[in-house]
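Accompanying notes for the structure given below.
For this depiction, one protein chain was excluded, whereas all remaining protein chains were kept in their positions.
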Amino acid sequence: MNSDSFAACERLVSPAYVRQGCEARRSHEHLIRLLLEKGKCPEDGWDESTLELFLHELAIMDSNNFLGNCGVGEREGRVASSLVARRHYRFIHGIGRSGDISAVQPKAAGSSLLNKITNSLVLDIIKLAGVHTVANCFVVPMATGMSLTLCFLTLRHKRPKAKYIIWPRIDQKSCFKSMITAGFEPVVIENVLEGDELRTDLKAVEAKVQELGPDNVLCIHSTTSCFAPRVPDRLEELAVICANYDIPHIVNNAYGVQSSKCMHLIQQGARVGRIDAFVQSLDKNFMVPVGGAIIAGFNESFIQEISKMYPGRASASPSLDVLITLLSLGSNGYKKLLKERKEMFSYLSSQLEKLSEAYNERLLQTPHNPISLAVTLKTLEKCHDKAVTQLGSMLFTRQVSGARVVPLGSVQTVSGYTFRGFMSHTNHYPCAYLNAASAIGMKTQDVDLFIKRLDKCLKTVRKEQNRDSDVSGVDNYDKTEDVDVEEMALKLDNVLLDTYKDASS
Amino acid sequence: MNSDSFAACERLVSPAYVRQGCEARRSHEHLIRLLLEKGKCPEDGWDESTLELFLHELAIMDSNNFLGNCGVGEREGRVASSLVARRHYRFIHGIGRSGDISAVQPKAAGSSLLNKITNSLVLDIIKLAGVHTVANCFVVPMATGMSLTLCFLTLRHKRPKAKYIIWPRIDQKSCFKSMITAGFEPVVIENVLEGDELRTDLKAVEAKVQELGPDNVLCIHSTTSCFAPRVPDRLEELAVICANYDIPHIVNNAYGVQSSKCMHLIQQGARVGRIDAFVQSLDKNFMVPVGGAIIAGFNESFIQEISKMYPGRASASPSLDVLITLLSLGSNGYKKLLKERKEMFSYLSSQLEKLSEAYNERLLQTPHNPISLAVTLKTLEKCHDKAVTQLGSMLFTRQVSGARVVPLGSVQTVSGYTFRGFMSHTNHYPCAYLNAASAIGMKTQDVDLFIKRLDKCLKTVRKEQNRDSDVSGVDNYDKTEDVDVEEMALKLDNVLLDTYKDASS
Amino acid sequence: MNSDSFAACERLVSPAYVRQGCEARRSHEHLIRLLLEKGKCPEDGWDESTLELFLHELAIMDSNNFLGNCGVGEREGRVASSLVARRHYRFIHGIGRSGDISAVQPKAAGSSLLNKITNSLVLDIIKLAGVHTVANCFVVPMATGMSLTLCFLTLRHKRPKAKYIIWPRIDQKSCFKSMITAGFEPVVIENVLEGDELRTDLKAVEAKVQELGPDNVLCIHSTTSCFAPRVPDRLEELAVICANYDIPHIVNNAYGVQSSKCMHLIQQGARVGRIDAFVQSLDKNFMVPVGGAIIAGFNESFIQEISKMYPGRASASPSLDVLITLLSLGSNGYKKLLKERKEMFSYLSSQLEKLSEAYNERLLQTPHNPISLAVTLKTLEKCHDKAVTQLGSMLFTRQVSGARVVPLGSVQTVSGYTFRGFMSHTNHYPCAYLNAASAIGMKTQDVDLFIKRLDKCLKTVRKEQNRDSDVSGVDNYDKTEDVDVEEMALKLDNVLLDTYKDASS
Partner (left out) sequence: MNSDSFAACERLVSPAYVRQGCEARRSHEHLIRLLLEKGKCPEDGWDESTLELFLHELAIMDSNNFLGNCGVGEREGRVASSLVARRHYRFIHGIGRSGDISAVQPKAAGSSLLNKITNSLVLDIIKLAGVHTVANCFVVPMATGMSLTLCFLTLRHKRPKAKYIIWPRIDQKSCFKSMITAGFEPVVIENVLEGDELRTDLKAVEAKVQELGPDNVLCIHSTTSCFAPRVPDRLEELAVICANYDIPHIVNNAYGVQSSKCMHLIQQGARVGRIDAFVQSLDKNFMVPVGGAIIAGFNESFIQEISKMYPGRASASPSLDVLITLLSLGSNGYKKLLKERKEMFSYLSSQLEKLSEAYNERLLQTPHNPISLAVTLKTLEKCHDKAVTQLGSMLFTRQVSGARVVPLGSVQTVSGYTFRGFMSHTNHYPCAYLNAASAIGMKTQDVDLFIKRLDKCLKTVRKEQNRDSDVSGVDNYDKTEDVDVEEMALKLDNVLLDTYKDASS
């Protein structure tokens, strides 16, 4: 409403009340102005009312929402279904232009603003999370793997001779495929066992660089967040190698934004050596639906080059999700989530330790991994072949999601490369184990239910295996009832065992 | 509700009414069952009630919506903002798995079903639209350009020696960049002028294949839908060349699903020669937001290979949009849209013809282009340098979106390649012109407003140029008033002229 | 966004595009301003984007949406469920104040504006629908019956001696109860049969006025819209009697806004005699959910008196519904609905005539009833007792809603008053019959399905009754199949017969 409208309002109801309403409106506008001017995540989250007003105001700046528009092109932001229009808040034109995913669209000033503001907010959050000297970043509507591919494809143009990507092993398919898809040959560097931890073999990396010749190496592709007992790569040292040999360095920081340790590693790497880009998932760090990633770096123009490699427009949906989320949370809300995650990590850790001891197992000592934990399954693997897998299947049917059992000796071939000991990041880890992670948004209730169900499953598996063995120390975990889920699970146990192998990989 | 619930209902209100309600419920279930069993687009569109019931039923099959779930992984479908959860109907897990964008996710049976059904529906629609023998397809949450890149990256693994992509010129940046991004060298084949039309130079193509050697050619990259006076490539003949020389053939069918002619060309090409994949935009063909494409082909396993090249999970958002849209429309609704588009093309064509004659211009004769039209701007280009650009700018400020003026002699460099006569698909087209297209969803009102505003702009430009010249024949187009938009436009005219060049490219 | 915000936007994306977005925004604001200034229904319906912007702007003027508000009262517009807040667009304070349902609320300028504007729009529509001299009206969140009660309660204070309400009989319970609830004694005036029509017995009315003494009569309570063969009351003559004897006149115009005839009667009545208030349903005339009515009249202060009789605040929900609906439709959209209803009436009429003749029945001649039609069921009632009821039940189970069979001789007691021939508006109508109506929003498809199903039911009932009789003329109505519904109905037929009696009353 404009001033004429307010004048009309004052004729309908008392001017004093209209004026107060009007003033109240300015509080919303004030928040919006601050956001647009500063480009930073507000400290306190916005309420839905301000948020929707803002989205609405942006949307009506897009030509598909112009009341007088007539479209005679092939892409006019027309929408057949009103359900679809509404769920996108009437942002239809996506982001970017044919040349550049960060470019402004003449037809869509609102969507363009949305894109710019989102990138600006996300940059602010990356700084807040620990990478203070990050220079530039953008949200891309592709998952982490494909975003890594885009980084590699961009590097190709700068290093036409290079064929190899040096990659400290991490057993996650999409990281590996990101290199294959980009058309490069991954050079796998096996990890070294230090105590229980699997860590980067720096010597092997440097030796390989020398062997292949730096010019033939497209980049080093390192990883922060990962499943224990692997721990984040030694980023500082890798960054120094990259600097010394003038090799680009791309970091897969998939779910590392949520951990100050991972972010610190990146900040340090960039300070003492070379990091060209680091890539993180939107869904895993910001609690939004799967489908977006952030590509960030310390050199503004290199990040722009990557954004110019994306051919064509792209979905605004992941940007919209993260924008809504960050404005709702505010930076204080996000910090609170980070803090709670850390606390939950300690809690999960202590609970797992307690439980594992009751079963003569132990929590692996992986102090460098700030997110994922591992508990040995030695007693299980001794029993019979399938016991470890069976535990995984049982947890799955009991609606424990995300727990991962890693049996020994599994072999997998991915795009022609054979990995022994697949899932364990090494050819021969000393024992089978179970992973659990404390990721952002986890609640005490998740931990408690998990521990209870895990206890129950372990007890059941044990009983089947060894009717004589002593499981007396275990009962104390089984006080409260969890009947519904158990009942359901029993029905499914047999059905699922076979399928499970596939599920957990 | 289950039978126990209905029994309880019958105790609360009359059994007869509950039973009738119950029966009515079966009509919804019946439609859902048919969809799941047949995998085809229903003839009649569903009403919102059935649609939302269906989405709701799918969503509660995803683990993030299990009431008893506890998550201990790093990706559990947690959502921070309820606004975000709602707008995605609580589908949070995206589609695909690390290995394959078409794979089933154990944690997300509902999202996996959504993905399968969408692909199945889209396949049905592609058949209905004219490519009857299509074997397989999938929706990918990337725009057309990046999807083409994915196709090229997949081919790389099958043709390791190949460096070149043969590409009959079409002046649209993202098509061109799709090849650059994939790391290949585009070999541009200039078009030949036949009458007013720009058509594929088949001899040049074949000569180039021979010159480079078939094994060094990754593929031929042809185009159907495009701006007049370029017309769809001679797909049949290109397909035959591909078959003869054993070269893959990738077709950019960006907005061609909406045209039976484009679809027919693909069907014929596949029948007489070779087409490996054809790629089409979701937004341009199905009236959904920007951000998705369909990759389709005649060989089931090749399409699967492409889907396996996408590393990691992906956004379900474009799939959800097209699913909602197709279920709302039904195949009858979609056919109706296709029919109306054709009629609108005739109407736009006749109106443009009439208007152009009044200004001593003419509609270019481009009978092979079923979507885009071009009107000469000869009289304008004679006047002064900027007259053509000025017309474009004026149309833009008058909220005519999608009209494109093409001046002579513009030169543009894209990724190091220089294009003379850029935007006109040829180095020297005989004259400047204006494009307008009849795309799906266009309304009579769009055409009428466009013609009225174009008339007004032409008159204004003329007056400025030649105060003596006779423009008397023109007035009849100017009966009704369009005051608001005009008033607004006048304010902006001067501001925009400079920016416009950028906008229209 | 304010001008500072737009300035910030221009620094983020091109000023030219922001400015165009800004101008486009003014088109929305322009519509809003016009509405507020004129208080009339816009000719063309608004699109959802303008509508939601408007509602959003109003809502943030309510104190519960002030960002800095602190509430220390007992009614602060707090909402526990965000689902609830959203579905009310965050209008929580309702309408009116303790003293007056039309009063402005200091805490809720937005809700107060919503209320004023809705009443203003509705007044505009009543004029447009034919009552040009209406002076005032307001929406009340109660159904027609309770709204009539409110009118009677208001009159009590003006006519303390009066005990009786004179009421030409119409067999609809809530009209009757509206008088009982208000504490008055209804004096039922039986209708007279003229041809097939049942019409007001004016002499009986006037005789009764004289008999009771005008001062003892609270008012005459007449009716426009009703089921055939009753027709709207002779409003002009009644209004003249009221004027002559100085008796108030309240008109039940339940679903009469949709009929120009009913509205014309009211306009004429007011012109030549006396009408104090006329009451109409929101849901039946404006296609919104059940629960609201409009109380309108020709004397501004009397309508205000009624609005002041409602003690306490009231739900804004019906006002919001009708506001959204009228702004979406525009006056042109509403006029179109009125026109279509008229056409549908003719169509239904001709189809029923054709069908009835095929079964040796006839359409009753009720030219004064513009909405409802009646078809005789003479042949049915001859057969056996339950045949008429059975037909009703069968239609119900076949998902024909709103069709009403009226058997002879049903007797009902309502609040201690016994009505013979209940449902037929008279003690002894010559025959049983079936009602069907053409109400606003009806579609051709409704008529066609109804005729098909009625035909099928009649045939079935006949067959059961008389295996010899000739029903050969009937088959032509039975071409297309309607299998699903039929199948479902067969299952329910037996169950429902008993319940049906209750359902149809």
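We just call them A, B and C in the order they show up, numbering each chain from 1.
Going forward, a residue touches a chain if its C-beta (ideal position, glycine included) is under 8 Å from a C-beta of that chain, and two chains touch if they have at least 3 such contacts.
Every value quoted in this text rests on a predicted model; they were computed, and no experiment measured them.
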Touch criterion as defined above, residue of C:G292, C:P407 or C:G421 at the omitted chain: C:G292
Sole contact to the chain not displayed, among C:I165, C:L338, C:I371 or C:V406: C:I371
Hidden partner chain, touching residue among C:R313, C:H425 or C:R462: C:R313
Touch criterion as defined above, residue of C:L148, C:L363 or C:L377 at the omitted chain: C:L148
For chain B, residues in touch with the removed chain: 1-2, 4-5, 8-9, 12-14, 17-18, 20-22, 24-29, 31-33, 36-37, 39, 47-50, 52-54, 56-57, 59-63, 65-69, 82, 86, 90, 104-106, 109-110, 112-113, 116-117
Those residues of chain A which, in the complete complex, touch the missing chain: 14-17, 19-20, 23-24, 26-27, 30, 82, 396-397, 399, 484, 488, 491-492, 495-496, 498-500, 502-503
For chain C, the residues touching the chain missing from this view: 48, 51, 63, 66, 68-81, 83-84, 87-89, 91-95, 97-99, 106-107, 141-146, 148-150, 153, 156-157, 172-178, 180-183, 225, 254-255, 281, 283-284, 286-292, 309-318, 321, 324-325, 328-329, 337, 348, 371-372, 396, 399-404, 414, 436-442, 445-447, 449-450, 453, 482, 484-485, 499, 502-504
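Following the convention adopted for this analysis, only the chains that are shown with their structure count from here on.
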Centroid spacing, where centroids are CA-atom means, of chain A and chain B in whole angstrom: 30
Distance between chain centroids, defined by C-alpha means - chain A, chain C (Å): 55
Where chain B and chain C are represented by their mean Cα positions, the distance between them in whole Å: 46
Residues of chain C touching at least two other chains: 14, 17, 20, 24, 26-27, 82
